[in-house]
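Yeah, one chain of the complex is gone here, protein chain that is, but the others are all in their spots.
Right after this comes chain A.
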Amino acid sequence: MASPSPKSPEQNEKSKQYDRQLRLWGDHGQSALENGHICLINATALGTEILKSIVLPGVGAITIVDENITSDEDFGCNFFLETSSKGLNRGSETLRLLLELNDAVQGHSVQEPPDQILKDNPDFFKSFNTVIATSLNEKLIKDLSQHLWDLNIPFILCRSVGFLGSFRIQFKEHAIIETHPDNERVDLRLDVPFPILSQYFDSINISTLDLKDHGHIPWIVILYKAVQQWQITNPDRWPMSRKEKNEIKEIIQQYIRIDENGVPITEENFEEAKRAVNTALLPTFLPVKIQDLIYSSAAINLTKDSSAFWIMCSALRGFVEAEGKGKLPVTGVLPDMTASTEHYVKLQNIYRCQAAADAEIVYRKVQQIVSQLQCDTMSDTEVKLFCRHAHDLHLIKGSNIALEYQPGGPVASYIARHLEEPDVMMVHYILLRAADMFRSEHCRAPGEWEPESDIAKLKNCVSKILTDVSCSPFPKDDHIHEMCRYGGAEIHSVSAFLGGCVAHEAIKLVTNQYNPVNNTFVYDGASTNSATFTF
């Protein structure tokens, strides 16, 4: 049979391949990812599991830094090594097998030790969007994290030992425009309707509508009219208290028509209006968080090196102070509600038009700033997106990993507070750090050969850390014993769990979408427990 060949084009191959993830971060998120270059230091099982979930969704490029030769143990827990890899460089072998996952990804392998690179070629790390490292000893952790802090390159430090694992994200600051909150607050402006919205509200008279139209007007209109009526007896006020909100519900109840037998006719839109009273009457306001952002010194004292985010924040401040009259640009999003197509589409267009007009003003302000500073310009799409999400912008101020090693500082007392609680997840963190220190001192993992004999040595490392944070020693040795039992073993499923999480965080950093962990995640596979600490 002749096929009714449709005119609309099919998706291209790439959007088909990435369809399931494009629904999460969009085409612009995907193109940010495709421009990303991630560096991994040490292709352990954890390292390759991280890269796997970054290569599959299509990162631009990866570079693996690894001077190690593949051992039997590596091959036993790392999926991206095969029998023939034994005796060969671990980085180049894993790279080869990782790149098979996605032919769009570029890859490089560097066989120099990372401390050598730090010494000989410190600019090496400049070209990456994020550097991820696994299995580092304490000395290298300190040197590398300081270097990447100075270069302003985001860094994720990862550990996986036995059932335990952790990752720590270090950056100076990270701004997220699209945070994708689970429950986004709707921005309806019922208390401060803009002119075209007021005109629309005024054009409707609930009492003169015919019955069909009566059941088809959006609840927003009903609620607005009810408040207007309430304001006749409560001039210049806005219903805030529970009692006042109940009065609004009563007014809405009066709007409901009754049939010839005096029975109220149930109309879904009026039911929706009553349900919305509690949430939709919240007055429009400038969230404190956003106020702090636009009045922070980074947004006020712009330079030509200021990031696009701060330039847009500055333009946003200009809008709030002038045209916005203290409010943010309209988001332009109308939730679904019972209504006739005509009413709904009209109302939707009203919000959209206002959002476009507000964004246009912000865009003009951005252009002014850009030409004053003589820096790179931004597209109007970028500014539109920024305005659409202006209510939920999020900025994370990062901290230097070095602070965790500083005796007596604020991080030390934060750690001490959690240890005193006592928070077992913080105990795990201390043990993971003690194991790093052990490796620096003894060039092997605690318990690698034999668990019992290393208990005293590891206890020594733990004591040093506890002294630095001014905490008394642990009452029992059980966690120290457990760490020695692990003997530095990397357990595949624990690494695979952390690998998924770290890949996810790296994608968040590269795409600038969704809030990343701030800033340390600790996982215990034995108890299926996890915690986030902010150092």
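The definition used in the following text is that contacts are C-beta pairs under 8 Å (C-beta built on N, C-alpha and C of every residue); 3 or more make two chains touch, one makes a residue touch a chain; residues count from 1.
The criterion applied here is as follows: contacts and distances are computed from a predicted model.
Asker: Per UniProt, what's the omitted chain called: "EKC/KEOPS complex subunit CGI121", "Peptide chain release factor domain-containing protein", "DNA primase" or "NEDD8-activating enzyme E1 catalytic subunit"?
Answerer: Hidden chain identified via UniProt as "NEDD8-activating enzyme E1 catalytic subunit".
Asker: Using the touch definition up top, pick the residue from A:K245, A:K327, A:K464 or A:H492 that touches the left-out chain.
Answerer: A:H492
Asker: With the full complex in mind, choose from A:F79, A:F194 or A:W238 the residue touching the hidden chain.
Answerer: A:F79
Asker: For chain A, which positions touch the chain that isn't shown here?
Answerer: 1, 3-11, 13, 15-24, 45, 49, 52-53, 56-58, 72-73, 75-79, 82-83, 100-102, 162-163, 179-182, 216, 336-337, 339-341, 344-345, 348-349, 447, 451, 478-479, 481-482, 485-487, 489-497, 499-501, 503-505, 507, 514-518, 521, 525-526, 528-530, 532
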